[in-house]
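Let me begin by handing over the structure; questions about it come next.
The full complex has more chains than appear here; those shown keep their coordinates.
We call the chains A and B, going by the order they appear; numbering starts again at 1 in every chain.
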Amino acid sequence: MMYGGLYSNPVPRFITLTTDFGLQDAFVGAMRGVILTIAPQARIIDITHEIRAHRIADAAYALASAVPFFPPECIHVCVVDPGVGSGRRPIAAAVGETLFVAPDNGVISLALEALQAATGASRHAVHLDNPQYWLARVSNTFHGRDIFAPVAAHLANGVPLQVLGPPLDRLVTLGHPPPESMPGGRLQGHIVYVDRFGNLLTDIAQAALARADPQSIRIEVGGSTLVGLNRSYADVEQGDLLALISSNWHLEVAMREGDAARALQVRVGDPVIVSGLDPAHREARK
Amino acid sequence: MMYGGLYSNPVPRFITLTTDFGLQDAFVGAMRGVILTIAPQARIIDITHEIRAHRIADAAYALASAVPFFPPECIHVCVVDPGVGSGRRPIAAAVGETLFVAPDNGVISLALEALQAATGASRHAVHLDNPQYWLARVSNTFHGRDIFAPVAAHLANGVPLQVLGPPLDRLVTLGHPPPESMPGGRLQGHIVYVDRFGNLLTDIAQAALARADPQSIRIEVGGSTLVGLNRSYADVEQGDLLALISSNWHLEVAMREGDAARALQVRVGDPVIVSGLDPAHREARK
C-alpha cells in the first residue's frame, strides 16, 4: 500500500482546543504556533483553557457539552493530562468524520459517547506511537505542544488516522455511576459539573422527569429541598434557589443571579435526590 | 417579494462576541461551534467573555469602547442576559452596515449611540421572533447558543435583518444620568467603569474640561481630591494617584502601577466632582 494513497485531499479543517493550561502562560500560544507551522490553513477554535488544573472529569463534561454543536469535520484536541510523561497512552479517535486527539485518561470519553449516540457512527481509535508526526524533540512535561498539537495539525493536512499508530480497542472511561433508583420511586443522581455562575449540573436527564408533575416534584441537594421545576432563572426572585432543565437537557439547580454551589456548599460528586417522579405510582401506593 | 431576492451576496464577515459566560466553561465554545456550523466562512473575534456576571452596564461600556475600532461590516453579538427565558426580547439592530444581535436589555445601547453619533446613520431594529433562524431545539437558559449565535451566523450568510422578525421602534436603554452642573461652576459625573488595572473611567468628556487650566483643575472622588491633569501614568511616581484623559477621551482617575479603585474604595456609580473648569468664570466672580 502506497503511503501517499492514504491521504485524503487536504481540506480546511477546524481544530478545537480544550485544556487546563490556563491563559496566563504561553502554553496555549505554543500549541497554536505548532499547529500553524504544520497546517497554516487550519482554523483554531478554543473551547476552553480554564478547566481547573488536572480535573479530567470537568474537561470531559465541557468537551461533551460543546462537541455536538460543532460541524462534523472538526479535530477536537483535549489536553488535561496529569499523567504526562508516564505510561498513559496518547490517542487519536474518530467517530464518523469527527476526530479527537488526547491522552487516554477518559477526557474524551463523554464526547465520544455523545457523538456515537447522536450519529450512530462507530468509533475507531489508535495509540499515537509514530514519532514521525510529533515534534522532533519531545519533552516529558508538555505533550500538548510536542505530540497532540502536531498530530492534530497532520490530521488537518489529511494524514489518515491509521498511520499515526496501531488500533486500540478499549479506551479509558470515567466510570461515573449512573443515577440510581431508590425506594419510594425516588431517583438519586449526582452533581456532575459546576459552572462559572455556580449553577449545579446533574446527571439526571430530562426524560427521567417526564412523568413528574412539574409543580410537585421535589429536589434534595445540599440539605435543602426545592419543590417544583421552573422554566427559567427569571421565574424566581433574585437570590432565590430554583430547579430547572439545563441547556443540555438535564436537571439543574441554580440561584437567580447568585451562586448555588456556594450557597448550598456543594460540589461535583455530591448527591441530588428527586422524588415525586411518578404521580400515578404515588396514587397507586395510597 | 421573492425571499431569495432579499439575500445580499454572502461575503466574509467578522462576528464579534461579548459575553459574561467566562472562559472556564464550554459556553463560548458551543456558541463558536453553532456559528461555524451555519457560517463556516465567518471569522469569530472575541471582544471579551469576562464581563462580570449579569453586569449589563459593564458589557455596554466594553462593547461601546471597542465597536468604533472595528470595520463597519461586522456583526456584534453581545450576550449578558440575566433575563434569559423571561419576557425580554431578543433583538437584532443595524446602524449603517454594522449589525448587532443581543437581548433587548440595554446591553447594546451605548454602542448603538456611539455608532450613530460617529456615522450619522440611522438605526433599524427587529424583534427576533422567527424560529427558522434559531437552533431546532431552544433551551430556556442559553439563548446565546440557541438564538443569538445562529441568528448572527445567518446574518453572516447574507440573510437580511427584516426576515428575522418584525421591526421594533424603541429599544431598552440604560438610563444613566448625564453629568450634572453644580453650583460654583462644578460638574458632577460618575464612575462608569472600572478596568482590570483598577483605573476609574468616568462619564465626564474631555470636551467638558476644555476651558480648564490643566494645572489647577480639581477632581474629588472617594474622599480624595486630586489637583491637576496629568498626561500619562508615567508622569507620577509609582503608587501615586493621578487624573488624566482616558483612551476614550473622558476623565480617568488612576494609580501608577497600582489599583485606584481599591485604594479609593470606590465603584461604578460613585460620584466624581470636578471644579476649576472655567478659570475665566472664576476670575469674573472675584
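As a working rule, a contact is a pair of C-beta atoms (placed from the backbone, for glycine too) under 8 Å apart; a residue touches a chain by one contact, two chains touch by 3 or more.
Note that the structure is predicted; figures quoted are calculated from it, not measured.
This structure file defines a homomeric complex of 3 copies, of which 2 are shown in place.
The working rule: only the chains that are shown with their structure count from here on.
Rotation relating chain A to chain B, from a C-alpha superposition: 120°, rounded in steps of 5. Between chain A and chain B the centroid-to-centroid distance comes to 32 Å (mean Cα coordinates, whole Å).
By the touch criterion stated above, chain B contacts chain A in their complex at residues 21-34, 36-37, 40, 44, 53-54, 82-88, 139-142, 145-146. Residues of chain A that touch chain B in their complex: 14, 16, 18, 23, 45-52, 62-63, 65-67, 69-71, 195-197, 231-235, 244-249, 252, 256-257.
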